[in-house]
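Reading through the structure tokens given below for one structure.
Here the complex is missing a single protein chain, while all its other protein chains stay put.
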Amino acid sequence: MIIAMRSDATEEQITEVCESIKRYGYSPHIIRGEERVVIGAVGHGDNKDHLHSLRAVPGVENVVPILQPYKIVSRELKPEKSRVRVGELEIGGSEFIVMAGPCSVETRDQLMETAESVKRAGAQVLRGGAYKPRTSPYDFQGLEEAGLKLLAEARRLTGLKIVTETVTAEDVDLVAEYADILQVGARNMQNFALLKKLGRVGRPVLLKRGMSSTIKELLLSAEYIASHGNDQVILCERGIRTFETATRNTLDLAAVPVLNELSHLPVLVDPSHATGKRSLVLPASKAAVAVGADGLIIEVHPRPQEAWSDGPQSLTPADFARVMDEIRNYVRLESRYLN
Amino acid sequence: MIIAMRSDATEEQITEVCESIKRYGYSPHIIRGEERVVIGAVGHGDNKDHLHSLRAVPGVENVVPILQPYKIVSRELKPEKSRVRVGELEIGGSEFIVMAGPCSVETRDQLMETAESVKRAGAQVLRGGAYKPRTSPYDFQGLEEAGLKLLAEARRLTGLKIVTETVTAEDVDLVAEYADILQVGARNMQNFALLKKLGRVGRPVLLKRGMSSTIKELLLSAEYIASHGNDQVILCERGIRTFETATRNTLDLAAVPVLNELSHLPVLVDPSHATGKRSLVLPASKAAVAVGADGLIIEVHPRPQEAWSDGPQSLTPADFARVMDEIRNYVRLESRYLN
Amino acid sequence: MIIAMRSDATEEQITEVCESIKRYGYSPHIIRGEERVVIGAVGHGDNKDHLHSLRAVPGVENVVPILQPYKIVSRELKPEKSRVRVGELEIGGSEFIVMAGPCSVETRDQLMETAESVKRAGAQVLRGGAYKPRTSPYDFQGLEEAGLKLLAEARRLTGLKIVTETVTAEDVDLVAEYADILQVGARNMQNFALLKKLGRVGRPVLLKRGMSSTIKELLLSAEYIASHGNDQVILCERGIRTFETATRNTLDLAAVPVLNELSHLPVLVDPSHATGKRSLVLPASKAAVAVGADGLIIEVHPRPQEAWSDGPQSLTPADFARVMDEIRNYVRLESRYLN
Partner (left out) sequence: MIIAMRSDATEEQITEVCESIKRYGYSPHIIRGEERVVIGAVGHGDNKDHLHSLRAVPGVENVVPILQPYKIVSRELKPEKSRVRVGELEIGGSEFIVMAGPCSVETRDQLMETAESVKRAGAQVLRGGAYKPRTSPYDFQGLEEAGLKLLAEARRLTGLKIVTETVTAEDVDLVAEYADILQVGARNMQNFALLKKLGRVGRPVLLKRGMSSTIKELLLSAEYIASHGNDQVILCERGIRTFETATRNTLDLAAVPVLNELSHLPVLVDPSHATGKRSLVLPASKAAVAVGADGLIIEVHPRPQEAWSDGPQSLTPADFARVMDEIRNYVRLESRYLN
């Protein structure tokens, strides 16, 4: 931690800051610049919060942390890439992973038709929401457990793995009975009660980046899950909120190599929510492969114009098959494979 | 809902959109411009989601909603301002409300000392977090029920009302046993399970705006609580996330009169989280009064430099007393009072 | 400047960074933390750019500047507030300044009618654009010199000072013949050729914050003007671009006290462009006074619904008179006056 003093800070103030640093269990190192004094606080104390609070002390201009606040999920701690196992499937390895399916589970027919078509096109995992976090209370909220049962049936029929969202800590155990991978949606990325609960469940977690969350915050949310006991976490970039309105969100593709530098966890990209527009899913998917993503999660619906949610961004099964065909070549260039 | 067709849309596509509109229970009205056809969908159907999905239909350029999606919380439905009652206290009336206290409940001494000082300065409500949603799992997470007990003791001692955060639906009943007002933090503004639960609890709710939430989304979250049975909702502007880093967040003060135009619910401002800096709390508080806020929620700590969280933005009791003294004159100009 | 090394940086890399620091004319100070080495570069060299480029050196994680990059405009250099003189008028002193008038100069009648009404209501300066930077090439671009002549005529008639925008370095001399204060619009805040030219003109400059500019960048743009010879600069907060669409921009009122802490220059607020909506101008104006602004710049048009630009945010003369009446009380609370 670096404490920058104001240019008019007195010697007494500098001494007081040094005393506080010692009191909190760190050792102070003073650098006297020509205009300003800077103090480094060195050590491994439990009082990082207290160091931050030094910003409240007279004479202090700023407190700048040097260390990254996450540990278990960081590359510094574990340099080799992690692989998350879902049965025989391995996420983060040389197989490129595609999760596909409808935004919401709506009906048996809709789900089975979608599951069969995405299986045929080469997807390994079926997505579909049974619990839907919707901005308006008047929008469709999901079929809940009935939706989970349909997902389980689709798995039996197709052999696809199942990923589905859990929106509250209370539902985690129930969802975990049916799903292979538990998804945390963007709005819940900082629902810490949910994250802690997921840290104690024996299932991989797909953690979506919050729509205004920094990369650091995403990694800290992953650290919540990992530090509570579950290191089977898959990160997912799904677009952030900016001033641009031509797309639903702004897909931050550079976040993928940044995450790969900072963390060993696998990283997926969701081109559907990121762009919000069917015609952009193909180019965004190819770019996601090129940027080093370990996989994709894509919305597919047999009849997008009749979807109960997210129709404009859903691909038809035919569109999806074409996306799969096109990305295969890019996957190969990245020395990976996709059946 | 307005559906704008592409300039190259065919007559067949226009007809198909009109047929879909009818099928969903609305009536289509065509306007033929010189370059483009626009179709209005009129009616009160239950299929708003389906109309949105028309964006997925060939020939459609855009779908623009005309009606606001919230109802119960809107001024159109209820033109007169609402007052939320907390015992003898009334929020949204002519009394200006100040909630003050530490970010976190840390110790008995810290809380009682703060409570007495904010009471003396004129605050009506004591704030203090017992459950803390912290970005890092390694930061202090709150005293939990022990903190709630201390808050209740502070109420007995001072007569102040208590507002405290609940971070998960599961804790709502427990927190409601102790608190007069239940707070939803910015990170939980779209924790819909929590909002639904709060809709069924007999306690006023202080709903903070999410750090990247639009005003419309804030009102929809309030609508969640209200539509599940609890219309005792107080809105709170606490700064939004932008590119500016000189302040912790960007305080969106214009949101207060906008909220007052769109909704009848009381609106508070949190100058502490919005600015993140002690010296900015006074000017931001005065401005909040001037812009028509119904009250303030301010962080106060007896020794900010020793705070376990949010030290840099916490006022000392003496600072706080000065803020109260200064804002009284502004409150009077707004034809309100503050004892 | 603080150079943070990566946790896996070698001793050779640390030595190389220290050698580079010396080569650029600074002295290195090493702090060895438990996980990481941090190096301070102390001194007053001309090679700040080179220090930044150390981020490109192997083993370096980050380079963090400690000193503010602006000097002439900073409070550290000149602690007392500056006053900008425009004839007998003083901006930044105890008189609260109001600049008012139409977005664009349209016709003689429109301008004289507006000038007389804003004069009557108490404004000291007439605003009006003769050169209009418009997003679309098909929008009205201003009357140019004919507009300047009308502004000069309005000054003769009313005694008001004139502020008007100059959009290019080439026009500065011409505009300076007519105007008392030269305005730099938000889109030109980083038009450095224009800023340099304004540094050599003998007229006060009203410098508006760019719509996505940080406070630091605003001060650096002011530093451009000042370092080229003209320290008569007035800053203006006019809203920044964010994700929120309920208002035209997000008015960053906390920027006013932040600017007042960092700089001695006077600070104005433009509530019209910031909010984009007539009904929000009054509350935003009161709040601007409360937050410590030295004045306001407000759009007024005799018939807003017929304005050639910015109609929705323009006040009628009657609205404006009411705003002036209401803010007078707030101005008094700030120990200032407004006739």
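Per-chain numbering from 1; labels A, B and C assigned in written order.
Heads up, the rule we're going with is that a residue touches a chain if its C-beta (ideal position, glycine included) is under 8 Å from a C-beta of that chain, and two chains touch if they have at least 3 such contacts.
This structure is a prediction, so every number in the text was calculated from the model and none was measured.
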| item | value |
| --- | --- |
| Sole residue of C:38, C:54, C:98 or C:253 that reaches the chain not shown, by the stated touch rule | C:54 |
| Contact residue for the chain not shown (choose from A:15, A:94, A:107 or A:279) | A:279 |
| Absent chain, residues of chain A that touch it | 212, 214-216, 240, 242-247, 250-258, 261, 274-275, 279-280, 283-284, 286-292, 329-330, 333 |
| Touch residues of chain B, complete complex, unshown partner | 2, 4, 7-8, 29, 31-36, 38, 40, 42-44, 64, 66-67, 76, 212, 241-243, 245 |
| Touch list for chain C against the chain that is not drawn | 20, 48-50, 52-57, 69-70, 133-141, 167-171, 187-188, 190-194, 211-212, 217, 220, 223-224, 227-228, 241, 278, 304-309, 311-312, 314 |
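What we mean here is this: only the chains that are shown with their structure count from here on.
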| item | value |
| --- | --- |
| Interface numbering overlap (same over half, different under half) for chain A and chain B | same |
| Distance from the mean Cα position of chain C to that of chain A, given in whole angstrom | 38 |
| Distance from chain C to chain B - Cα centre to Cα centre, in angstrom | 31 |
| Whole-Å separation of chain centres (CA-atom averages), chain A against chain B | 26 |
| Multi-chain contact sites of chain C, meaning residues that touch two or more partners | 212, 242-243, 245 |
